[in-house]
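A single protein chain has been removed from this complex, and every other one stays in its place.
Take a look at subunit A:
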Amino acid sequence: MPIKRSLSDRITDGINLFLLLLLSLVMLFPFYYITAVSFSSFQEFMNTDLLLFPKRWVLDAYRFIFESKEFIRSIGVTVFITIVGSIVSLLLTSTMAFALIRKLWGQRFYLFLVLFTFIFGAGMIPTYLVVKATGLIDSYWSLIIPDAISAFNLIVMRQFFLSIPEELHEAAVIDGANDLQIYTRVILPLSKPALAAFGLFYAVGQWNTYFTAILYLNDPTKWTVQVILRQIVILDDTTNTLASAAREAARSAHLPPPETIQMAAIILATIPILIVYPFLQKHFAKGVMLGSVKG
């Protein structure tokens, strides 16, 4: 029923909308600024007090990054870990989530084992020692296996599998299918969109991983993109990193200043997230996967 809105109502609406748009601007400005400076030229960045819009957009910083092998190698490594990690996570999570709806012997106990990890975690040091004892230190698998299953994702996926009508399992059982066949021929085909969503969430988590990388990888040649990014942007002055090399290079020749390189590095580390963001949004908008991204 249409209701005539009072003037004060419309003013409230206006102020509300204004504040929300202002907030959106606050959220977006850092992206804009970082992008703008990453495309600015050496002279312009050095000679402008407050560079907000470069007159000339150049690729110097990006060219420099692509010429240095360190950053590109770390991106390659991280892409590999992200793909393999998401597949492993998806496989382990979906098989276990399915097994937990099949009323197997002792299933309440298995479910309890999963749920208890929500309220009590083992702690950093014992986990580290177990990962070490497993022989994973300095192996890329240390970024994939020890965090392979998120208990939260597991529970949400189990909930999703429960929403698939049980008659379908029963029909498959009557046709002589075993649990393995029900999983591969009934559950998986019916869950493709959900699996894609979980996979994307796992992938974002994997791409953004920093903690396990510094915990388990001591060898600098194995560092992932987030670790390198910290060296370049946050620590800045550490020897033997792109940033100090860039500073040296910038001093000796007319090469891009470290600031533009730092910002270009941030952009490169963020682009994959921006690419998958629309797909992610489509899924979490349904409210299915709250808080399932770590980091």
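Throughout what follows, contacts are C-beta pairs under 8 Å (C-beta built on N, C-alpha and C of every residue); 3 or more make two chains touch, one makes a residue touch a chain; residues count from 1.
We adopt the following convention: contacts and distances are computed from a predicted model.
When one chain of this assembly is omitted, its UniProt record names it as which of these: "ATP-binding cassette domain-containing protein", "Carbohydrate ABC transporter membrane protein 1 (CUT1 family)", "Putative aldouronate transport system permease protein" or "Spore germination protein KA"?
Missing chain, UniProt protein name: "Carbohydrate ABC transporter membrane protein 1 (CUT1 family)".
Hey, which of A:Ala61, A:Ile75, A:Ile149 or A:Leu217 is the one touching the hidden chain?
Residue touching the chain left out of view: A:Ile149.
For review purposes, identify every residue of subunit A that touches the missing chain, sorted by number.
Contacting residues on subunit A, toward the hidden partner: 1, 3, 9, 12-13, 16-17, 19-21, 23-24, 26-28, 30, 33-34, 49-50, 91-93, 95-96, 98-100, 102, 104-105, 110, 113-114, 117, 119-131, 134, 145-146, 148-149, 154, 178-181, 183, 204, 207-211, 215, 226-227, 229-230, 233-234, 236, 259, 262-263, 266, 269-270, 273, 277, 280-281, 284, 287, 290-291, 293, 295.
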